[in-house]
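Provided herewith is a single structure, encoded as structure tokens, for subsequent inquiry.
Only one protein chain is missing; all other protein chains are in place.
Naming follows writing order (A, B, C, D, E and F), and every chain is counted from residue 1.
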Amino acid sequence: MGLNIKPLSDRVLIEPVAAETKTASGIYIPETAKEKPQRGKVVAVGKGTKDHEMTVSVGDMVLYGKYAGTELKLEGTDYLIMREDDILAIV
Amino acid sequence: MGLNIKPLSDRVLIEPVAAETKTASGIYIPETAKEKPQRGKVVAVGKGTKDHEMTVSVGDMVLYGKYAGTELKLEGTDYLIMREDDILAIV
Amino acid sequence: MGLNIKPLSDRVLIEPVAAETKTASGIYIPETAKEKPQRGKVVAVGKGTKDHEMTVSVGDMVLYGKYAGTELKLEGTDYLIMREDDILAIV
Amino acid sequence: MGLNIKPLSDRVLIEPVAAETKTASGIYIPETAKEKPQRGKVVAVGKGTKDHEMTVSVGDMVLYGKYAGTELKLEGTDYLIMREDDILAIV
Amino acid sequence: MGLNIKPLSDRVLIEPVAAETKTASGIYIPETAKEKPQRGKVVAVGKGTKDHEMTVSVGDMVLYGKYAGTELKLEGTDYLIMREDDILAIV
Amino acid sequence: MGLNIKPLSDRVLIEPVAAETKTASGIYIPETAKEKPQRGKVVAVGKGTKDHEMTVSVGDMVLYGKYAGTELKLEGTDYLIMREDDILAIV
Partner (left out) sequence: MGLNIKPLSDRVLIEPVAAETKTASGIYIPETAKEKPQRGKVVAVGKGTKDHEMTVSVGDMVLYGKYAGTELKLEGTDYLIMREDDILAIV
């Protein structure tokens, strides 16, 4: 079942992933890291703007700064919505 | 009866919705969340600018930051007027 | 009798209207609202700039933020002069 | 006798007029107003820039903010030099 | 084995090199230098943006400011991810 | 003998003139004026930039703000180097 939410402009909806999990490429961020980047899965992607074509796709795993984005909650799950430019990398 | 108000440039008039209500897609924002995004219904939409084409339409349910926009009151109802770029997502 | 004043660039001259008055569309702003938008009538409009085409016309009733614009006085009446971008909506 | 001074770029040289004087259109600014706009006569006008075509002409009476511009003195008379964008209106 | 990470936009992933090491061109930065530039090897490069075409390539040794970028850890190794504009020079 | 110095981009090298001197057009700035504009002679002019075509020429007398530019000394004489946009007027 897909989420019925459309991020505006160059925003991306992300479902954060537990920080200590390892990815296929072996990246993980230890819990003790205070300002280290976080990891999450892209759940919804805006259409971009005249000046910003979107790069990430639904399903991508991404890294982002610890304080990036705005939190919102959907049926008990926490999400983050942020501008794509706050995403550091696809992992 | 429609409201006789035309937001200027890229502004949107929004009627806030009680925060604890659930949407069809199940999004809700608990009252205890202090800085969580708010939800509302688009009531009027500006014509946009040369650099900003409008995306939302009258009737859309939208999420926006808690401190976004300017409050105004119409016949006992509170509204918010904000730039479309302060809207996070359509839900 | 028209006012002999030409606002420069994208500025608009506005005659503020008593805040408690109701408009045809029923909008009013109670006196107790400290930072709520104000209402006024457009008295003179600049020619705009290369980047900003003017939207409001003389005679329009407009809403604007409480601290928008610069006050000036003409024959005992108080006016405000502000950039059109400080106007929130036409009512 | 004309002043031999050429304001650079989008600057305008203004000779301030006593604040309590009334114009033909009846605008005056009382002495007690601390931050109210000031009035003056345009004495010299720069050539403008690629992004700013000049609007005011020598001889125009203009309104400007109390703290706009830089003071300079010519043969005992005080002048102000400011960017045209600091001028609020032609009166 | 290559790292499975794609920096977004104009970002570059860098593996820092011990500061006291000398390069072929003889550049080194002593440990006592507090705000001196750091040196590292480019590990992954974003695709750039409409306004920023990428210059560095994977394998380049680069200098960057001490506080540039965001730290991330991959299988026990520390990396930095930063915008290419934070890189000072290729050495 | 000409000075062998080429200001970069839109910079201008100026030899300040004693503030109390009167020009042909009668402008002078009294010594007691603390923040009043200063006067000097243009000694060298940069080539300008894509966005800024130069207006002043070597030999022009110009007015500029008291704190504009950077001081440098050449064979016992003090000069100022500043961006042309810091020059208020040619006198």
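The rule we apply is simple: a residue touches a chain if its C-beta (ideal position, glycine included) is under 8 Å from a C-beta of that chain, and two chains touch if they have at least 3 such contacts.
Fair warning: this is a prediction, and the values are worked out from it, not measured in the lab.
Student: Just one of E:A18, E:V58 or E:A89 touches the chain that is missing; which is it?
Tutor: Residue touching the absent chain, from the options given: E:A89.
Student: In the whole complex, what residues of chain E lie against the chain that is missing from view?
Tutor: 23-30, 33, 35-37, 51, 55-56, 62-63, 65, 84-85, 87-91
Student: Just the residue numbers, please: which parts of chain F touch the chain that's not shown?
Tutor: 3-9, 11, 13, 44, 47, 50, 70-75, 81
Quick note on the criterion: only the chains that are shown with their structure count from here on.
Student: Going only through chains that touch each other, how many steps at minimum separate chain D from chain E?
Tutor: Each step joins two touching chains, and the minimum needed here is 4.
Student: Over half of interface residue numbers shared between chain B and chain C means same, under half means different, so which is it?
Tutor: different
Student: Chain A to chain C: how many Å between their CA centres?
Tutor: So the centroids are 43 Å from each other.
Student: With centres defined as the mean C-alpha position, give me the chain A-chain F separation in Å.
Tutor: Distance between chain centres, rounded to whole Å: 53 Å.
Student: Write out all the pairs of touching chains, ordered by chain label.
Tutor: Touching chain pairs, listed by label, come out as A-B, A-E, B-C, C-D, D-F.
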